[in-house]
Every structure is written in C-alpha cells, then in structure tokens.
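Here the complex is missing one protein chain, while the rest keep their positions.
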Amino acid sequence: MEQQVAELAYALDTFYFLISGALVMWMAAGFTMLEAGLVRNKSTAEILTKNIALYSIASVMFMVVGYNIMYSDGINSFIPGIGFFISGDNTPADVAAGFTGDLSYDGLGDRPYYSDRADFFFQVVFVATAMSIISGAVAERMKLWAFLAFAVVMTGFIYPIQGFWSWGGGFLDELGYVDYAGSGIVHFTGAVAALAGVLLLGARKGKYGPDGQINAIPGAALPLATLGVLILWLGWFGFNGGSELKVSDVDSANNVAAVFANTNLSAAGGVITALIMSRLLFGKADLTMALNGAIAGLVAITADPLSPSPLLAAIIGGVGGVIVVFSIVGLDKLKIDDPVGAISAHGTAGIWGVMAVLLSNGDATFMGQIIGLAAIFAFVFVTSLIVWFILKLVMGIRLSEEDEYVGADVAECGLEAYPEFVKKS
Amino acid sequence: MEQQVAELAYALDTFYFLISGALVMWMAAGFTMLEAGLVRNKSTAEILTKNIALYSIASVMFMVVGYNIMYSDGINSFIPGIGFFISGDNTPADVAAGFTGDLSYDGLGDRPYYSDRADFFFQVVFVATAMSIISGAVAERMKLWAFLAFAVVMTGFIYPIQGFWSWGGGFLDELGYVDYAGSGIVHFTGAVAALAGVLLLGARKGKYGPDGQINAIPGAALPLATLGVLILWLGWFGFNGGSELKVSDVDSANNVAAVFANTNLSAAGGVITALIMSRLLFGKADLTMALNGAIAGLVAITADPLSPSPLLAAIIGGVGGVIVVFSIVGLDKLKIDDPVGAISAHGTAGIWGVMAVLLSNGDATFMGQIIGLAAIFAFVFVTSLIVWFILKLVMGIRLSEEDEYVGADVAECGLEAYPEFVKKS
Amino acid sequence: MEQQVAELAYALDTFYFLISGALVMWMAAGFTMLEAGLVRNKSTAEILTKNIALYSIASVMFMVVGYNIMYSDGINSFIPGIGFFISGDNTPADVAAGFTGDLSYDGLGDRPYYSDRADFFFQVVFVATAMSIISGAVAERMKLWAFLAFAVVMTGFIYPIQGFWSWGGGFLDELGYVDYAGSGIVHFTGAVAALAGVLLLGARKGKYGPDGQINAIPGAALPLATLGVLILWLGWFGFNGGSELKVSDVDSANNVAAVFANTNLSAAGGVITALIMSRLLFGKADLTMALNGAIAGLVAITADPLSPSPLLAAIIGGVGGVIVVFSIVGLDKLKIDDPVGAISAHGTAGIWGVMAVLLSNGDATFMGQIIGLAAIFAFVFVTSLIVWFILKLVMGIRLSEEDEYVGADVAECGLEAYPEFVKKS
Amino acid sequence: MKMITAIIKPFKLDDVREAISEIGVQGMTMTEVKGFGRQRGHTELYRGAEYVVDFLPKVKLEVAVDGELVDRVVEAISKSASTGKIGDGKIFITPIEQVVRIRTGETGAEAL
Amino acid sequence: MKMITAIIKPFKLDDVREAISEIGVQGMTMTEVKGFGRQRGHTELYRGAEYVVDFLPKVKLEVAVDGELVDRVVEAISKSASTGKIGDGKIFITPIEQVVRIRTGETGAEAL
Partner (left out) sequence: MKMITAIIKPFKLDDVREAISEIGVQGMTMTEVKGFGRQRGHTELYRGAEYVVDFLPKVKLEVAVDGELVDRVVEAISKSASTGKIGDGKIFITPIEQVVRIRTGETGAEAL
C-alpha cells in the first residue's frame, strides 16, 4: 500500500498545483478587464491585444528559456545558469523510492512529491502576472510592438534572474529574505519595471496641465474594471494558496486553508479602508480607489499569507488600502502617470507587504526584507531601463502625438473596441 | 499507513472545501455583473461599489463575530452564544486520534476530517451571498452608506443568528427542517431582508405611473447580466457541491457528483421554462426572464440537490422558472419594485425549493419545512425592518429626488460607470 | 486499508472530473461573451439568449436521451442503441471489489474508479460546447426558435451518434482514430453542423457587395470578445485536462500536468502567430485575429495535448494560428459568412489538430485520422443539412429582411442589449 | 413657416412633448446636445484629480410650424420646460423657406 | 445660399449621400436624431411591463448649397430617401447669410 499512498499524495499535490495554476492563469483575464475598464475607449482594443499577447509571450519565453534560468543550478548565487525547453517528469519509481511513510513536509526528503510539469505550469503563470502589471502602467501611449519586445526580455530573462535569487536558491534565499508568494518577487518586480518604462515614456498628453494641474482621465468602463478585480481576487486564491506548494497532509492542508482565509480578508480590508479614505479625502466613494484597495490588500498579504491571524490579515490589507490611495495621489503629484494605479497597488503596497512579514513571521529579519527589496529594485529597475532605452532608440516606444490623439486602437490595431457606440469626442 | 490515509482524506476534503469556497466567492462577481447589467447606466458604478464593499464587509464581520455566533454552543436552541475572531486549527494528532479505518461519513465519529479554517472560508462566502441578494433589490435609490451599515448588521448578526438555528444546531435543526445548501437559510433570508428594505424604501421614481401603470426600466447592459448569471451558475457548483461537506469516500464522492449534475439540470430547466413562459405571456423571448429563470432553478434545487433524480431536478428547476416569471409580474402589480428580480428569484423560488424537498427526501416533513420558512421569515423580516427603520431615522436610506434623478453614480461615487459613452437622456 | 485507498482514489478522480466539468461548463460563458462581442449591437441580446438556452437544452436533452445513445451498447459499431434518463451510481462494494492494490490505469481492470454521475456531468458539458460553436456562425440572421429546435436534435441525437463511434466504442474507436479530447469529435463536429446551417442560411445582408466586395461588419464590443477567449482558455484546462479521465496515480497525474502545460502553450502559440500574420497581411495587429488564433491553438492541440513536447505544442498551436487567419479570409472569399470565425477556428483548425496527432503520437495512423474526419464530416454535414432544411420548410430559419435590419434583439427578444447607449445607425 | 428650436433640460422632454402635442403639432425632431451657459458645470474628483464638467446635457427640440401656431408653441414650450432655475434653456425662432414631405412630395404647410 | 436640412430614415443614409454626391455637392453634415411624428412608436414588453418607444431613430442631414443647386438637391434627397411608407421624413430649406471655410477664410459659394 505504501506505493499507492505515495502515488495518491503525489496525485493530489499535482492536481492542487494545476488547479492553483489555472486560477493564476485566470488572473490574466483579471488584468485584462481591469485595464480595459480603466483606459479610455480609444485605447481599449490595444490594451486587450497587449494583454493576450503578453500572456502568450510569457508562456512561450518561460518555456524556451526562463524556467531554466530561474531554476538552474546557478553559476553562483547571483548568476543563474541557462538551459532551454522543458525536460521530462518523475517516474512512479522516483516517487516511491524515497517514501518514508511520512507525508508531512519534513518527511519528504529529496523525494519528488508532485509533477515537474505541474510546477512549470504554476511558474509560467506567475511570470505572466508580473508582466501584466506593466501593461496597465504604460497604457494609452506606448507602442504595441515595443511593449511586446520588452515582454520577451522581461519574461525570458529579467524576471527569471531575480526569481532565481529567491525561489531558485540564490543569494536572497540564503540571506533569509521571506516572500511567500511574491509580494516582492512578482508584484514589486512588475511595478519597478513599469516605473522604469513610465519614466522614459512620459505622461499621457493632457494628463498634467501647464501650470501643474492634474487632470482626471476617467476610465471608460468601470464594470469591466470591477469584474477584473473580482477575477484577480479569485485568481489570488491560486496565487497564494498554491504557493504553499503542498496540500497532502494535515499541516499543509491547514496552511492552505489559512492562506485562503487570510487572502480573502486582506483584500476585504483593503477595499474597506480605501473606500473610507476616498470618502474622507475626496468626499465621494470613489469606486476605482476601492478596486485598487482590493489589489493593494491582496499584494500586501502575498509576502506572508500564512503567519498572520485572520484579524491581522485584515489589518495588513487595510493598511495596504490606505497606502494605495496616498500612493496614487502622490505619484500624480510627481507627474508619474499610471492610468490604472499599477505602480501603487503592486509597488507601494508590495513594499508594505514585504515589510509586514515582520509583524507575524519570526523567520523574517528587517535587514533581510530590506535587502530583498533593494536588490530587486536595483536589478529590475536598471535592466528594465536599459531595455526600454534600447527599444526607444531602435524602434521608439511612444506613439506619435497624432496616433495618441486618434487612439492606440485605430493606430495600432486598425479597429475600435466599441465601433458602434457613439462616444464623446 | 493509517495516519497517512487519514491525513490524505483530510487534505482532500479540505482542498475540496477550499475550491468550493473559491467558487462561491466567485458568485460575488456574478451578482455584481448581474446587477450592473440590470440597472440603468447612472446607477451602475454605485451598484459595483456596493457589491465589492458588501462582500468585504461580510468577510470582515463574519470573521469578527458572525462565525462565532452561528457556530456557537448556544444559550439555548433559539439564542446563540457569542464569540470573537477565529481560533486555531486541528492538529495531525487530532485527525489521527479517532481514525477507525473507516473513511465513510458514518465512520467519522467526532474526528475532525477537514480544516476548520477551510470551514470558516466556506461559510464566509455564504453570508456574502445572502447579502449580495439584497443589493440588487434596493438598487438605484438607496443610499450607499446606509446600505453598507445594514450590511454590517446583517452579516454580523441577523444571518448568523438564523443560521445558528439550522446549521449551528439550533431548533430548526432539531425540528427536522431540511435545507441542504440553503434555499431558505441563505437565499430566502436574503430575499426577505431585501423585501423589508424595499417596502420601507419605495419604488424608483417613474417605475409606477399615477394611474396604476407599470413602466419598464430596462437594464443598461444585458451582456453583463448574462455573464453574471453564468458566473452564478458556475459558482453554484461550489455552493451546492461543497455543501455535501465531504468528498473523500465513494458515497460522498457520488453524492457530490449527483449534486453537480442536478444543480446543472435544475438551472437548465429554469431557463427553458422561463423562456417559454415569456414567449407565451409577452410574445417575445425575454432574455432577462431566462436569466432569472436560471437563478430560480438554481435556488429551487439548493434545498435538496442530492435526493432528486436528474429528471426530477430538471423539473424542480423548470417549475422554479415558471414561478419566477409570475412572481416578477406579480410583485410589479403590488408595486414592489425590484430592479433585478432578486426577491422573486431568491425568495419565491426559495420557498418553492424548500417545499420541493418533500418530493424526493423522506427525511423532510411538511411541517418542518413550513416552520423553517416561517421562522426565517418572521425573524429576518422583523429584525431587518427594524434595522432599516433605524437607519432611516438616523441617516436616511433613500437618495434625494435630485440625486436619484442624476443617478447614484455621480451622487454617491462622484464618477460615471461609462463616462465616455453617449447615453440617452 | 485497501478499501480506504481505493475509495480515496475514487474520490480524487471523481472530484477531478467534477472540477474539470465545471471548467468546461464555464466555456459556455466564454462562447457567450465571445459571440456577444463579435456581433453587432442589434443582435447581442439574441445571441445571449441563444447561448444560455442552447446550454440548457443540451443539458436536458443529453440527460433525456443523448448520453444513453453515446454510451449505449450499440446495435453494431455504426448504430448505437438508445435509452433514457440517467441511472444509479457505483457502490463502495463495486469499487472495492476488483481493487488489485494497483492504482495505475493498467491495474484498474473493469473496476469503476470514478462516479458515473460525474462522468455524465463531464460529458454533458462537452455536447454543450459543440452546440455553442454553431450559434456564433449563424448569428445575426437565424431565427431564435429554429436554432433552438436544431439544438434539440443536435444535442439529443447527432452529436451522441457520432460520439458513440469514437468514445462510445464504435467503429472509429476500433479503427484507431485518435482524438484525445475531441478536436474532431467536438470542435470539428460543431463547425460542420454550423457550415451546413450557414450554407442554407446565406450571408448577413450587406456582408458581400454586388461586385464581389467583402464588407467588414465589426463586432460591437471587443472587451467582451477578449474576455470570452480568456474564459475559453481557462475552461480548456478542464476540457483537455479532464480528458485524461484519471489523475490518481503518478503517471496519470504527470499526464494531466503535461496536458495543462501543452494546452496553455498551444493557445499562446496561436495568439502569437495570428497576431504576426495579421500584421503582415493587413498591416495592423488585428485583435480579433489574435483571439481566433488562441482558439485555433486550443482546438489544434485538443486532438492530442499529451504526446507533444511543450515546444511542439507551441508549434502546433502556432500553425493553427496561421491557418485560422487564412481560413477566415478564404471563407470570406467563398462568401461563407461566419461572424465570429467559428468554422475556421473549430473546423479548419480542428482538421489540422486531428492530423497533427501524427507528429508525436505513434498510435495514430494517417488513414485512421483521415477516415475519422471524413466519417464525422459526412454524417454531421448530411444530417445537419437535413435538419436545417426541414426546419426551413416547417418554420423558416432566416429572419425576415426587416427583422434582420431592425436586429434580432428587438425582433426576437423584444428588448435591446444596451438600451440606454446611443448607437450609430 | 418657422422653425422653433428649443434647448431644454433633458428631464423636461416628456412634458414639453405633451404640451406641444396638445396644441396639435404632430411632429418634432429631438437631438441630444451639450450646453454651455450661465448654468456652470461642476468639478468632480476622480482618483484625487480634478475633472471639470463644462458642458451639461441638454435636449434640442426642433419643431417646424405654420406661422399662426408659432406663438402658441413658444408659449407651450416656455411653460412646460420651465423649472425657474438657471439653465432652463432658450427658444430660437428662425425662418423656413420651404418644407417637403419626402413620402408624398407635398410642400408647404401640408407637408408638416 | 441655402441650408437644406433633411430628416430621413437611418438606413437610407448611404443612398442619399450617393445621390447628393452625384449632383456634385461635396460636403454635408450628419446628426443622429430622434423623430416624433405621424409614424408612431411602438410598445414593447420588458419583464412584463410596458415600454413605449415614442421617438424613433432618424438621421438629420444638413447640406449647404448655392442657390441654383437647391432644387436638384431637394429632388435627389426626395427620391433617394423615399420608401413610400410613413416616417420617410421631411426636408426643410432655410436661408444662409454667409459661409466661411475655416481653413482658408474663403466665404460665399467658394467656401462650400
């Protein structure tokens, strides 16, 4: 029976991984809808195109090279190795070989306890998530093909290299940097690459007035934006829930359950505080702030959705909801134009999330967390800036003024997102 | 191996719970889209705000106090106890302790067989469902913050108290009231609270003419409403499928499978009959009736999705689809204005569902079902009415006439759901 | 413990089936949104009605008779038997009886290893998928009730009969036709029935000009179309992933994982090549082509998502993405008007998928694959044509010119999909 | 023959239509327009940034009437469209030289 | 110079545009409007409740033409817009005192 029990556990963990991965894949739809709802009509079809294309590019690039960089043996703990394509999977014999009769995490030893291919699938959707964050921040003014070129480099190299540092066994792992499902490794990374792009790209025309005034450019379809956030919320159960990496024993199952409950509560906390903040600051219940609040809550808990009590999880999310509102207003003051609030929700809230680990997780150290953030920032910002800059020289990254005025949809995709609806000019 | 098998079963049941709960969470998106599609443009952003906020409030309030009321020891079988926050989880030792080598439900004894935290997560999304029902019925004219205040009381106290009666081991449980996944406990409850609110609130301006005529106020975006119903349909597999509470042995697995198949067929039956009814009564295939028919079918089967044969399940749903059409038309005659048909689909069809248990489930008694409905109605209606009334006195529950004319979006949220689209005035 | 392990495996496989089936059910929402996004405003509510109604009819008809045809004993290997309604499920004793202690597929013998009701549920959503394909191709000009009448025959008889040939143990199965999850059996079948309908129905008024010009009729809401494709993408993990039919041992689990990864990569490949093709051919990145490319990639891998390496999977999808672009342009040249590209994405790409099996699966033969396609085409085309023709005689299948001009929404459903938005005339 | 063009508040449309119909005018054409005038727009905050709404939604009604009816129609519109608050709108009277009913080819007052 | 304003059925727009272009008129301006007239709206049922559609979608075409062309344009519109059914619409002719082409500052017939 031992073999059977080991196989069943392997099957359950693999299935759990795959379902988690499918939920994370679903986040691609969440970002797509969120961004399509928060840009203007005239940039909607292009942002849709960008999102479905970036997901596809991420999938292929990570298969071709990224996965093998991130989980390489590594030349040293800073420089990963390289490899191509995806190799085979475990055999029943591998699985049975080291089985000690103990299903718990500690009893695993070196034994493979889930399918490698399932692991690849789960990882591939993470890199797509990081890339999705970027498309929103540079929306409405960046050239489609320049963006997709950046996606090739980001998902094939930049993300995997920094991912190697923590999850591939590199120096951040050794240093004790704690980041359960990737507040820093995924969300902050995406936000930093976005920031580099936005700085080079500049703001949308008309966003900032000549005498310093900040003009609102309302999103065209808030139901889609709301749907997007609810999709992300659902997908996040896979993102965080799957990051326990095991469900097949009592402790792991309890952990996964705690992660689900905390993830939900943190998002809820973010919504509530962001809504209250916007009521206090602006006098109205700004729906888009509540939406960003939800994401901020989700990002904030992602660095450790396991250790906090449910109450603390709600508070961590709640603080995230406050932070995101101030961050959005603050970035606008700095004339950093982020149409969907991605840099605030994934970046600023990501920083908070990484530091909030210290509230409940004894394994984390202040220095470890700070160094983790600094390393990610330095590496991702510099490499992204270089890549954006090269693209700028080679093909240009910004739409011509006329194309921006007409809209990326007609200029880049040759069609309109809502051709039959009469729109305000 | 015994310990391992017990742990694996625990893990599988926990995972099944969590996935079911995630599907139920997804119903929040379903309600949001359904309601956003069936209100007018000018109330859309506000209904989105309400939905995401009510879900968040439900999550937090149930964590803070609701869960501990619903599953308290109880002062007696009418009055539950109270407690706060969520406590720890089972240990591997607890799980192994009472393991008899029998995985079936009967063999469980007192042994915990799934994570308590997963149970909390599964329960928390149910209370959000009940609350979501209400937002649709009071849409387009209720003040945002009054509604959210009601949500605090409903999800923290009213729902948990009546939930205690059946699912927490209170007097309805003792009396033999049968309600598998909550046609009464969740859906009828939501509809009754909504009814109390609507009665106090009155109809939308222009809905009923001076000489008794009933004016149609078409929903602004039927694709969103349809998406919402399909989301609910999917989520309901978690709602009903998870309510078996166990999947880890042959009988439980078969039961869960039967619940999935029956839930699907009942919804299908509801669509078909509602569509035919609307063709017969109105001469056209009214899509919105088909949508309400799907929900009515789902609600109707929820009180017992296990006992009926697949054919009977389709019939129970089909009757639900007929009932909902007449209920919608009937409530309009009574000048009870329910923009999305929530009271009919969850209330009237909920009554039918609770009584339809008698068709196939020998454990249910006519008196037990009737008393269950009566108790829920009496308690929820009276308490809700009181809360709505207090809110009316304290802060007012209805938008000013001008705000209602301008629309809740601008009045309450300071933005528009579709700012760039030209709309009919 | 043997009994327990067998039960646990049974439970896991049943749960895996149900979750896979739920994901496939979700594809109904995908088709609905895709089609609602690609038709014009004035046909949107009707296409929504068709989609929710066809899914319901498929569910009921397959329960009443289709399932019993498809999985009948068969009069011979061409003519299936008939039967009605759904019978009972396996008992714990059945499951335990033949348990050899070997969980692998080969060790199963005749032993039931998952719930029959779960199997029914999984199958029922497949027939709905086939039917969904049709609604898009005949959109904007077919009468609602004629379409629904066709759905009754298609889901109750035509699909089950040809399904019997391969999956019910009929002659295609004997002949060695290899079609893992149904590129041919489901997708090509749907496309062929659609083609028959379109040929009888003719093109939408204005689609083809008098002197051979082809006029574009842009879809009204591309965000919905994109959402639809992302929903389908997610649902396809259930469609292909569930078609392994087992997850509970190491080999099966690895297979399911490989299927997930390959399905994802093939879709990604289709997006990338379709986007590049549209850039090369039309000068712009046509989003709708990228969307059809995703579906073509998914359809193409469906005939064998297990044997190809990840790289080959991406290539198979990539070829699908190229094929679909040429197919769409080609069908337009033949004046075959398919508003959503269903015949190309499911039919042409389906043919490619069935033949692409030969690239990696040694069990498939050229003749077997060809005969499979030919048999499906011949049977489905002829029977569909006859049914469409009878419907044409009996009730008419095409909207009157005036109704088509006004739009199916007002003509058939008596309402508008977006009544408040101002639309271009 | 005159064209009476009225810019009114959207929610008064039904009242105005009824008032005109009562006088016996059988047709009119309505356009959704945006008005800028003494009734100032408002400033909204969206994500903390300002958002000025200058142009307010108005409805433009065009009614072609025969000379003798002009005054009565103007009066009917004035009364039914008035709320007494700023932004109630304007009525413009302009000359029409000829009218043709497309269906019949009728011209002049008969074409109305 | 005259302004010819035609209210027509939306699906006739292309025919009318072609008919006018053939005469040599080079420009026109189109507005989506709603018409109320002898062609009555219809009553729909939505969820069992009545729903009166009073105002029907129409297209308003405005064509400024020099005096001599007026009759030919009116005739061209009349013919191409006619279906013979009620609701075909009207043509109004009104005087224009001056025209300016913004780009060049040209005025009068040259500005058209």
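We call the chains A, B, C, D and E, going by the order they appear; numbering starts again at 1 in every chain.
Throughout what follows, a residue touches a chain if its C-beta (ideal position, glycine included) is under 8 Å from a C-beta of that chain, and two chains touch if they have at least 3 such contacts.
Being a predicted model, the structure only gives us computed values, none of them experimental.
A.B. asks: Could you list, sorted by label, every displayed chain in contact with the chain left out?
C.D. replies: Hidden chain, whole complex, touched shown chains: A, C, D, E.
A.B. asks: Using the touch definition up top, pick the residue from C:Y105, C:W145, C:F282 or C:F379 that touches the left-out chain.
C.D. replies: Considering the complete complex, C:F282 is the one touching the chain left out.
A.B. asks: Taking the full complex into account, find the residue in D:S21, D:S82 or D:T107 that is in contact with the omitted chain.
C.D. replies: Only one listed residue reaches the unshown chain, and that is D:S82.
A.B. asks: What residues on chain D make contact with the chain left out of this view?
C.D. replies: The list for chain D reads 2, 6-8, 31-38, 54-55, 58, 60, 74, 77-78, 81-95.
A.B. asks: I need the residue numbers on chain A that touch the omitted chain, in ascending order.
C.D. replies: Spelled out for chain A, the touching residues are 405, 410, 414-415, 422, 424-425.
A.B. asks: Which chain E residues touch the hidden chain?
C.D. replies: 3, 17, 26-31, 64, 94-103, 105, 111-112
The rule is simple: only the chains that are shown with their structure count from here on.
A.B. asks: What is the minimum number of touch steps required to go from chain B to chain D?
C.D. replies: Step count on the best path from chain B to chain D: 1.
A.B. asks: Any chance you could check whether C-E or A-D wins on number of contacting C-beta pairs?
C.D. replies: A-D is joined by more C-beta pairs in contact.
A.B. asks: When chain B meets its copy chain C, do both sides use mostly the same residue numbers (more than half shared) or mostly different ones?
C.D. replies: Different: when the shared numbers are divided by all numbers used, the fraction is under half.
A.B. asks: Could you tell me the distance, in whole angstrom, between the mean C-alpha positions of chain A and chain E?
C.D. replies: Chain centres of chain A and chain E, defined by C-alpha means, are spaced 53 Å apart.
A.B. asks: How many angstrom lie between the centres of chain A and chain B, each centre taken as the mean Cα position?
C.D. replies: 32
A.B. asks: Return the residues of chain E touching two or more other chains; collapse runs of consecutive numbers into ranges.
C.D. replies: 32, 44-46
A.B. asks: Name the residues of chain C that each touch 2 or more other chains.
C.D. replies: 1, 5, 8, 12, 19, 221, 227, 414-415, 418, 421-422, 424
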